[in-house]
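For this view, one protein chain was removed and the others were kept in their places.
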């Protein structure tokens, strides 16, 4: 596979948008899917489908094997130590809710503190807000600096003996800043505070070695990693698997069910109640294959090249204001245009086939801090090219024309 | 479409199991998917995919429309009064967990009682067990009678002023018994007790008119209705939508997010945190189309014919013991064979291409009551025929041969 | 559909120079709304006299050109009108965005009709309909919600 011609692996690029080729710059929202992933799902449903883990007939046995092979694949890809540390969920959002609920109900008490940052997506704040409401906990926000980063010193300042967990994003989905995870984890380990990483934007762009990151929890959305929608992953370090109570109750996750008591299976089953997304899990293997064939480092380099090119070009446009200027960043390029609201930008860009996102990107705290209610965001995936950036820049000029600026 | 030849709509039946045609009698576990559903998913990913509800570009607009049209379709299919009463979840299991958590946290207190039945699937017991543990609530089990049914009088006896909710299955996934829902709801309304119906086995086989059933909550798994895996539905009556707190926190479900407080969107958004299963939701429309084209009444009649035939034939086999004999039943036929454990039955049947399930089918309470640890279960879907039953019966004789019985 | 029809001169003008911004004098009704998906906000202020005439009408808000223009045009069109007329125009406006029907009420000046009709292009941009209708829905809430 050739990263320059990778677009041909994605069927969606055959279609036109308003008569123009699709320039998809909304991958931070959700990535497009390569043929191999789509085909695997189709093929699975057409020839191999069965519910997993529950029946002993051939279809079920094979489906179960494919399903568990996907788990192995994820384990290997993330370099997790144990396969039972890989839990399938609905989304990164669910992964974080699972931990907030399970960890929060058991370990967080009145007066305790939860430490997050101003960069967090609502998915890594609202679940903790629920715990705050239930338990009377405080949530502290490590501030973002002028460059749109969170500095380790700010986190250090906010840690104290009441801090029960640190929940931090790997990459900001607005500024693209990479947070200083290693330092956060080192600091937290010293103080024996567990760390949850919202890896939703990290996993699609960076090499993830979970043993090296050494966090306690890591949340992933497969749909941003060229995988199917409706599938998420929760990595949870082995030492927590027994400690944490189950999150949802239902079929599969039990050991023994009596009228007066219920006991639970071991992880990962314990955390996977009900019928799972069999086809999606199986097809996610193909998404990992896709990434591995290209090499995540090559993907990152390719995306960085486009990103740098985009930053250069947008900087030259006087009306454009780029949001944040982090030293280490990935994929995401948020901006505003003086005199044109991001919503209008998105609509006008769309006429040229350019798909971006406008709004607060589920980061209202960060937007309040910057003092604007919305930004336009172009986010880069493996299928983007410099030409896409050129088309984006032309389309931006078109915005200015429409608004007579 | 001709119900006698409907198999050709399901690609999976082209494949062979151990060199034999697939006789799929495991639909209560998960149904197979018609071509139209699979193709819709493929097609959506290939030409229309985008995340819904968040971006204003063309792809996102159209995906959002398709997504919301599916909600309309479900609303119409269930005859729900309001579209915001239809909430998309991961599975029926999640639907029930949502209500147990959201309703339970707010309305159930120490000393209160939750009324369920001995027929319940673990999915409609374990979530209530969590509330029991947290709140110090009692769970009462309406007993099952000798025929494998729950009688309205037994439920009546257990209702008292402490009863805060009744959670009952529409159809037993072991005996196939249809529970007396209408009577339960009438009784409960008199006493102002909300009723949750586990409709997982009901929705695939019966005409559901939710306004006629008039329950407060109804949980559905789309994968048992010829739809994609990883998708469930929660119907929640309008009067609850504002009352109930949200379940999971994250993107989309918020109204305003500030550092010290968070407010929430209206239903259904309020209960749909994070990125949803776009393709699956869109494709579920095709599953409803499929059912509507055939007519759910026709499906039910067809399945009943096969079921009756199966019961007749199995009754003639002296070694076979059918589990339960409910007056009103649907689709499911559980049995044991003297001297052969259900697991062994399933393995031997599989050699003849017959897929059934063996175990307690996530109903340990019921199995304990009957006094056996496992049963074999054949469950009938639209694609089954009398010939499938003949093959099943021959395969059962083969079991006896292998075991020298 | 041409962008030019969406972003007509008159809309851009209202967006850049919104009329009746701020709190109107002696307002006795108000309501606010916001679209959490994009962050658009609007707050409508209303001075309704005993005879159900809108003596004052203004708004505060931030958002895209469509939402600002819509709020501005709303206030400009309905200030001084009575309540039943206001509800009729609002109905017509919401219908216009839903069904592409045009507004032709007699008691509006030709100019006013042209101005309101300029928002009809939004019909072709489904994700933007909320931007255009939010102020009008909020006006209806404000009328319901007496606030002294």
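So that you can tell them apart, the chains are marked A, B and C in the order they are listed, and the count of residues begins at 1 in each.
Keep in mind that, in the parts below, contacts are C-beta pairs under 8 Å (C-beta built on N, C-alpha and C of every residue); 3 or more make two chains touch, one makes a residue touch a chain.
The model shown is predicted, which means the values in this text are computed figures rather than measured ones.
Asks: Which of the displayed chains are touched by the chain that has been omitted?
Replies: A, B
Asks: Among A:256, A:308 or A:387, single out the residue that touches the unshown chain.
Replies: A:256
Asks: Consider the whole complex, including the chain that is not shown, and state which of A:6, A:23, A:38 or A:56 touches that chain.
Replies: The missing chain is touched by A:56.
Asks: Considering the whole complex, which of B:17, B:265 or B:340 touches the chain not shown?
Replies: B:340
Asks: Take the complete complex as the reference. Which residues in chain A touch the chain that isn't displayed?
Replies: 53-56, 60-61, 64-65, 252, 254-256, 265
Asks: Would you write out the residues of chain B that touch the absent chain, in ascending order?
Replies: 339-344, 347-348, 351, 358-360, 364, 367, 373-374, 402-404
Criterion: only the chains that are shown with their structure count from here on.
Asks: From the mean C-alpha coordinate of chain A to that of chain C, what's the distance rounded to whole Å?
Replies: 38
Asks: Per the centroid of Cα atoms for each chain, what is the distance between chain A and chain B, given in Å?
Replies: Roughly 30 Å separates the two chain centres.
Asks: Between chain B and chain C, what distance separates the C-alpha centroids? Give it in angstrom.
Replies: 46
Asks: Can you tell me which residues of chain B touch two or more of the remaining chains?
Replies: 54-56, 60, 252, 254, 256
Asks: If a residue has to touch 2 or more other chains to count, which residues of chain C qualify?
Replies: 37-38, 125, 127-128
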